[in-house]
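Only one protein chain is missing from this complex, and each of the others stays in its spot.
A and B are the chain letters, set down in written order, and residue numbers restart from 1 in every chain.
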Amino acid sequence: MLKKLIATVLILTMALTALTACSGTPAQSNDPGKSDPVVSNDPGSSAPEVTAGTTALGGTLKTVETFMYPSLDPVKDYYSWHSQKYGLTESLFRLTDDIEVVPWLAEGLDIADNVATLTLKDGVCFSNGNPLTADMVKRNMLRLAENNKRFYYLNDFQLDVTDEKTLVITMPTALPTLRNELANPEFCMIDLDNSTDIDNNPICTGPFKVETFVPEGDLTLVRNENYWDGDVILDSVTFYAMSDEQSKLMAMQNGEIDAYDNITATDIEIYSTDPAAYQLFSVAMQARCYMFMNPDRLDASIREAITLVIDRETIAAFMGGVLTPTYGAFNDDTAYGKSQQPQMNLEAAKAVMEAGGYTLNASNVYEKDGKAIPTIGLYCYAARNIDKIAVLILEQLSNFGIPCEIKLVEDPDGTYMTDPSYEFDICFYRMTTDKTGDPMPFIEGVVMSGSYQDITGYGNAEADAKIEELRFTVDPAKRAEIANDIMKDYYAANVFVSLLCYNRNIVMATGVSNFSEANPYEYYGVTHKTTPATK
Amino acid sequence: MEMVKQNPAATKIKPMLTRSQRKHQRLKRKTILWAIIVSLILVFSFFATYFTPNDPYETNPLAMRQGPSAEYPFGTDNLGRCVYSRILEGARTSIFATIMLVIISFFVGTVIGVLCGYYGGVVDDIVMRFTDILLSVPQLVLAIAVAGILGGSLMNTLIAIGITSWTSYARLARSHAMRIRQLPFINACRLTGCSDFHIIITHVVPNLIGPMLVNATLEIGTTMLSIAGLSFLGLGVAPPTAEWGSMVSEARSYLQLAPWAVFAPALAILLTVMLFNYFGESVCDLANSQEA
Partner (left out) sequence: MLKYASKRIIKLIPVLLAITLLVFTLMYLTPGDPALKKLTSGGGVVTDELLALERAEMGLDRPFFVRYFSWVFGIVQGDFGNSYVDSMPVLPKLLKALGYTLMLALASTFLSVVIAIPIGVYTALKKDTIFDNIVRIFTFTGNAMPNFLIALLLMFLFCIQIKAFPVIATASLKGMFLPTLALSIPMISRFARQTRADVLSQLGEEYVIGMHARGVKERTILFKNVLHNSLGSIITIVSLQIRILIGGSVVTETIFRWPGIGSMLMSSITGRDYPLVQGTVLILATLQILINLLTDMSYFVIDKRISLE
């Protein structure tokens, strides 16, 4: 009997080893002689700009999207983020790879106090050839104001069409960030007179127009022959709905798709072994993972020590190119991101603990007056690597002498972010901290007293006064100065730790270019200059 | 068979036994052997954590997703942790939690199912409508509510799964009991004045225990994996605690790069299921031979 069992186990092991061997070898072709040593991770070295004049038109591009929506109507929810990525819609302004706001469908915007004058580019037209008029812009903005709660504020604006290409916007109070606002993908234009089915086939200004669309399924777009900004290289683009990372990987390895974004660390490692077939791009997005520390449960020295203990570089090393360390809510190369948090410094952290009256006991736990620090609860959720970040932070803090345990919840918004009965010590959250190149949305939503994410009780009158000042300041330099001041105080309170920035990682087959691979914003994708893969 | 051959003395001592009695003896010994193996596994799983070659929780950015080697017999995972050590460390949680859940739902389900099937009538109707309701609520809806209301702990996970898992044993046991109570010899027993309790214990249960046990042992693997499937709700064990099911599901995302991180814990689950199933089937054989 035992013999039989051993034999059984052996056979089984062999069978599984055989399977392992198969799946362990990704379908990577290619002679070693061809291998190109360097994988381009630097946006600067991306394929040279291809102008329509020198490139043959034609070809198709196939890609995948994790979520496909039931409608293409850009005013609904966040659907415009996708329709813009598809090359279907375009907004009035756009954000460049360097997070600068530049005109797109608009020619310019002059802001004088609470009156702004929007002018449109000449020659912009819809895919049916009809020109874009100021009146159509007004109607699109009114439609947005009516249908999307995030833009209800537009209802207080007065919109006056002064000529074919000029729209005068009168606001109840000055809005210094109007230009950034108009760079939201929601400010895109549909030919409302001729679109008969906005949900499935809106007529827009982008380089592509809808060919077939299955709600929540696949989307195929074809070239917009009337595109206003030059020739469109690709004949067609297909977006397949596919959410499983492993399936995407195999589809790419099998040559069924040419490019996709948001690839995982493992995918990066696999693709990077074959630089002849794949190009990889990585750009830091403005989405960040950060944590809040509860001042009611953790005293000032523990909180300060924690900010000094966390080793973001090591966490990023584990995450293989998916995350980049960040020491503030905004990039430090922006004018308003000059205030940053300290780097890891274990010696300084020890000094802080000792100054606070803590000593390390025999079991490597800090104690004060003979009482060891109770185990700290790290509240997090299993999405976007946040649980993995928490595991690594748990280890770093425990090794330092602050014992932790992880408390996983399904939905942070339904639990510790809104429910005060969750007495968190530390909790994690993720948000796009810099959506439109301006610090205000973050400060208003996190720092201001009573705001949604002011869960640490930091909000105070002094900060609120500065926020009010920022709200009405127009001069960019002055705005940056106020923002830096607000953030400096916020960081000094040690209730907030900015941890890691998410990277937008893109893989493209050789030949594909201009897929917005260097843009930090997820809502840019296919353009008229996008080229097909060389087969 | 081998057992008998190895012990010629045993057959010599009792030469008067009939063939079926000898067969029964042999099956009994086989069952005892499997019971010993299974208990050894249980004991081992309890102490396995003391035999880990590496710290199962220590991460190492320099040893991420390494293949099996002398230092790491089953390779390392995404955070550079020793997969072998984590399997040993996780044995206790994985095996005990699952076995406990399976045993409890098996017991509760079988008792309820047998009673419903044997007696039928109004009680059967009410209990079965109740199982209809429980079976209709998707596992995930129940689990998310349990996690939200009671909080996430291993115990609550077992509750979330246990609320519905007994119903399948109940329905299965009921189907057997309904058939068995119609058999002629049961009627004969009734006529000779046997009590219902006596009939259930001596005739109904032995007749259905075999297939029921086989079903229960097959549930072990599924249960281990489904506990892990709920971990995103905060149910199951909190990371970074080692547990086989969550090791498997976590390693899914890097299957192509480090297949050992999936296959090693999956193999551990498979072996556990096999051993328990062998045990279950030997009990099944024993029950069948007793019947005969």
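The working rule: a contact is a pair of C-beta atoms (placed from the backbone, for glycine too) under 8 Å apart; a residue touches a chain by one contact, two chains touch by 3 or more.
Predicted, not measured: the structure shown is a model, and the values here were computed from it.
Among the displayed chains, contact with the absent chain in the complete complex occurs for A, B.
Screening B:P56, B:G221 or B:P240 against the full complex identifies B:G221 as the residue touching the chain left out.
Across B:Q25, B:S153 or B:S168, the single residue that touches the chain missing here is B:S168. Of the candidate positions A:L142, A:M242 or A:A335, contact with the unshown chain belongs to A:M242.
Checked against the hidden chain, the listed residues A:P374, A:G414 or A:P476 yield one contact partner: A:G414. The set of chain A residues touching the chain not shown comprises 4, 8, 11-12, 15, 19, 22-23, 27, 64, 69-71, 76-78, 81, 149-150, 152, 216-217, 240-244, 246-247, 250-251, 253-254, 256-257, 287, 409-411, 413-415, 418-419, 430-432, 435, 441-442, 444-446, 450-452. The chain not shown here touches chain B at positions 120-121, 125, 128-129, 131-133, 135-142, 144-145, 148-149, 168, 171-172, 174-176, 178-179, 182, 185, 207-208, 210-211, 214-215, 218, 221-222, 225, 248-249, 252, 255, 262, 266, 269-270, 273-274, 277, 281, 284-285, 287-289, 291-292.
In the analysis below, only the chains that are shown with their structure count from here on.
Chain centres here are Cα averages; for chain A and chain B they lie 44 Å apart.
Contact residues of chain A toward chain B in the complex are 1, 3, 5, 8-9, 12-13, 16, 19-20, 23-24, 26, 245-246, 249, 264, 266, 269-270, 314, 317-318, 320, 381-383, 387-388, 390-392, 394-395, 405-410, 414-415. The touching residues of chain B, counted against chain A in their complex, run 2-3, 30, 33, 57-59, 61, 64, 78-80, 144, 147-148, 152, 231-234, 238-240, 252-257, 259-260, 263, 267, 270-271, 274, 278.
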